[in-house]
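The next block holds one structure in the form of structure tokens; read it before the comments.
Here the complex is missing one protein chain, while the rest keep their positions.
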Amino acid sequence: MSRFSGTLLLGRERLRVRAVALAMGFAALAGAALILASGYDPLSAYAEIARGSLSLAALPDTLNWATPLVGMALAAAIPLRGGMVNLGGDGQLVIGGLIGALAPLFLPGAGAFGAAAGLILAGFGGGLYAALAAWGEVRHGVPMLISSLLLSYPAIGVTSYFARFPLRDVSTGLPQTLMVPSDARLHVLSGPLNVGSVLIATIALVVVFADRRTSGGYELRMRGKNARFAGYGGVRLGRQAVWTMSCSGAIAGLVGAIIVLGSQFRFIDGALVTPAYTWSGLMAALLANGEPVGTIAAALFFAALQTGGFAMQRETSVPRVLTLVLQAIVILFLAMRRGLGRRM
Amino acid sequence: MVEIAAVGIVKRYGGLVANNGVSLQAERGEIHGVMGENGAGKTTLMSILFGLQEPDAGEIRLRDAPVRFRSPIEAMRAGLGMVHQSFKLFGSLTVWENIVYGAEPRRGPFVDRGAARERVAELAERHRLAVDPDARVRDLSVGVRQRIEILKALHRDARILILDEPTAVLTPPERDALFAVLKSLASDGRTVLFVTHKLHEVTAITDRITILRDGRTVVSLRTADTDAGEIVRAMTGRNINVTVEKRQAQPGEALLKSVDVTIASPSGKRVVDGVSLTVRSGEIVGIAGVAGNGQSELVEALVGLRTPDSGRVEICGRDVTGADVATRRTAGLAYIPEDRGAVGSASGATAADNLAMGFHRTAPLASGPFVDPSAFAERARALIRRFAIRIASERADVGTLSGGNLQKIVAARELSHEAPVLIAEQPTRGLDVGATEYIHEQLVAERDNGRAVLLVSAELSEILALSDRVLVMFEGRVLADLPQERADEQSIGLLMAGREAEAG
Partner (left out) sequence: MIQSLFTPFLFQSAAQAITPILLAAVAGVICGRAGVFNLALEGQMLVGAFAAIVGSYFGHSAFAGVAAAMVSATVFSLILGYGATIFRGDPVVIGIGMNLLASGLTAYLLRVIFGVSGTFSDPGVVGLGRITIAGLAGVPLLGWAFARQSAVTWAAWALTALISVVQFRTPVGLRLRGVGEQPEAASTLGIDVVRYRIVAVLVAGALTGLAGAQLSLGAVSVFAEDMSAGRGWIAVVAVMLGRNNPLYAAAACVLFGFADAIGVNLQSHGLPNQLTDMAPYVVTLLALVITHRRRIIGAA
């Protein structure tokens, strides 16, 4: 047991669980105050969140929402583990989504091949775009924190343009591409769940394993603790930055393609960005400081929170945006307790 | 008459008692030396005098009246000034801005620049501390910066000046200039407290000395009435000689070579100027020189953390110029860096992780791209045993370790590479006597095992004790390459100040 938990929860991370619990308690209280002030009942609101996410009927929806959220959380966590920040998830997401929507339409070959190609190319697209930000820092000294964020605006703008003009499905009146043929869609498992969830779950396991059991994971962890130490010890920091961001962007791109090929079946302008998977994912990663297992746990929790939020809004009229407020309060609380954040 | 006195000062930090009933008395117009080894409690005492901390017991008396300083501001108002070991200056601000900072002459809501500059010029003239009021501090040399620190205190009309290890960063001629200033201040009726662990300085300039050991005052002596031996005995409780037992060197082939390495700063100034050196197997080559003369940059170029503008670096016969750190380590290099905290280790990571760096891609720690955590742990345990590192377990965070133990972690890792070439930079800085002796023994052992050791240190005594050959760096150039027999403090001191001809 100890060997397993030693692998599962690395040492000091255990101490953070208490701080996280405290943060959640504080956020719940602050949220309750806000709900009360808005004229609603906090207890029934919270009860609906729980019921609407964890009940047997709601579980498939929660897991479906968790799929992209966990994916984007991992995308944010990987660089964060090494002390780097990727704020360009939205841009990488839409690039992957558009590629995923177009591949089955434009590539020769039918059905599953189109889907597979879409997924792979989406990963490439997102990875390359994220690597651009890393390259900007390595070669030109432009901080990737800023450049990754700034890059997402052009990405969103260009994909939006394509969806509204050249590649638009003119038969509908909406800014979206043509439907992905039904044989190229991700295989449905049950209800809203599709193969994409399995894919993300697999990636999650791979990330955890890589973090604990590969030399690349070790080097990334050490860089996160002290980048100068890693460099002095022989880690090629520039290369590591580019590879790390590439993996991050690749996962983000993949998530975009999974959403398109698994749920929406076309690239719809704005649809990938509106649910705020990127930012909730980032918050989950920050909560766990980039540590993969904690990140996944936090992402699952946030997924439940947000799915429950839909039910809360339906049943008690409390706007579901509240769940994002609660998440932000948790992050800020943790940031204040001197445990969270990179060693600057 | 007694200007300032500390009576029975006690200060604890958790379980550690830094000052255990320390007393000190300095008279007006006196230069009073405060001596002791690293960890004796000198810095703690001075920070209490200056109001940076408050004592747990005891009192401070100013001209026989008890005072309490809750902050440096109160101490400054009472007439104390302090020049710290690491300067507290603002690089981007000008000299005059630094000097009047916090006590600015005003004209309405604005800073009165004219009055400020005038005041600075006047103080500089009166105390013979030449400075250019409009220069930016970041462009200035260490010696000038120290003058600015002194002027800062004088601007606030300090009657008592505390200097903490002021000569650590000065060349011998700069040191002499400082001593002249201190003498002039003393004759002006000011009191100078001079903290140092260097014997020859204390005998040169002080009127009286207070010696601390293990947080207590051992004795207070009149400088004229005592000698080096008595002082050392008081400081250490035993007769110490800073020599290290070692056999004659048996140098073999050249393992580390630099050929005409040059590094220029963006402004064009040559920080490292055509340095060629050779370190052979079985010898320790020491680079002496005041910090800031290019040693750090040269080491970075040798190690691969910086690319020189021209020149060549060879490790074990392989040309590694332009190669990165990883490649050089494979070629046979190990490196104990100057800054064990910021570079040599990762605080927040376990000892096992820290000790694995550099080995994490080779067996037994790794096979292919995968690593084995239990192998990490085993290796760490073995090293902890071998180097007698005092730590709870290999899973403990190295951030909790004392300086000496952390340095042992760094040394343990680097030495266990058993690399043919070892570069050690300031390896004993901030360590107590025991840890220092240990590191020295390890370095000599490496050399006896046929390694090529390059030692860079600002502690001249360490260089002289350990090196088979001594190089002196001044302003980016190697001025001399002396065998141990011909290296003594006087000739090296002159070379460190750039005076080649006189060194002979």
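For this structure, a couple of remarks:
First chain written, first letter: the chains are A and B, and each begins at residue 1.
Convention: a contact is a pair of C-beta atoms (placed from the backbone, for glycine too) under 8 Å apart; a residue touches a chain by one contact, two chains touch by 3 or more.
Keep in mind that this is a model prediction, so the values were computed, not measured.
Here one chain is not drawn; of A:Ala19, A:Leu34 or A:Val198, the residue touching it is A:Leu34.
Annotation for subunit A: contacts to the undisplayed chain at residues 34, 38-39, 85, 87, 136-143, 145-147, 149-151, 153-154, 157-158, 160-161, 164-165, 236-239, 279, 282-283, 286, 319, 321-322, 324-325, 327-329, 331-332, 335-338, 340-342, 344. Residues of subunit B that touch the chain left out of the display are 52, 71-73, 76, 84, 88-93, 97, 101-102, 104, 106, 109-111, 152, 304-307, 324.
Convention: only the chains that are shown with their structure count from here on.
With each centre defined as the average position of its C-alpha atoms, the distance from subunit A to subunit B rounds to 47 Å. Here subunit B touches subunit A in the complex through residues 303, 305, 324-326, 329, 335, 337, 342-350, 353, 356-358, 360-361, 366, 369-373, 395, 397, going by the rule given at the top.
Subunit A contributes residues 6-7, 11-12, 212-219, 221-222, 225-226, 228-236, 343 to its touches with subunit B in the complex.
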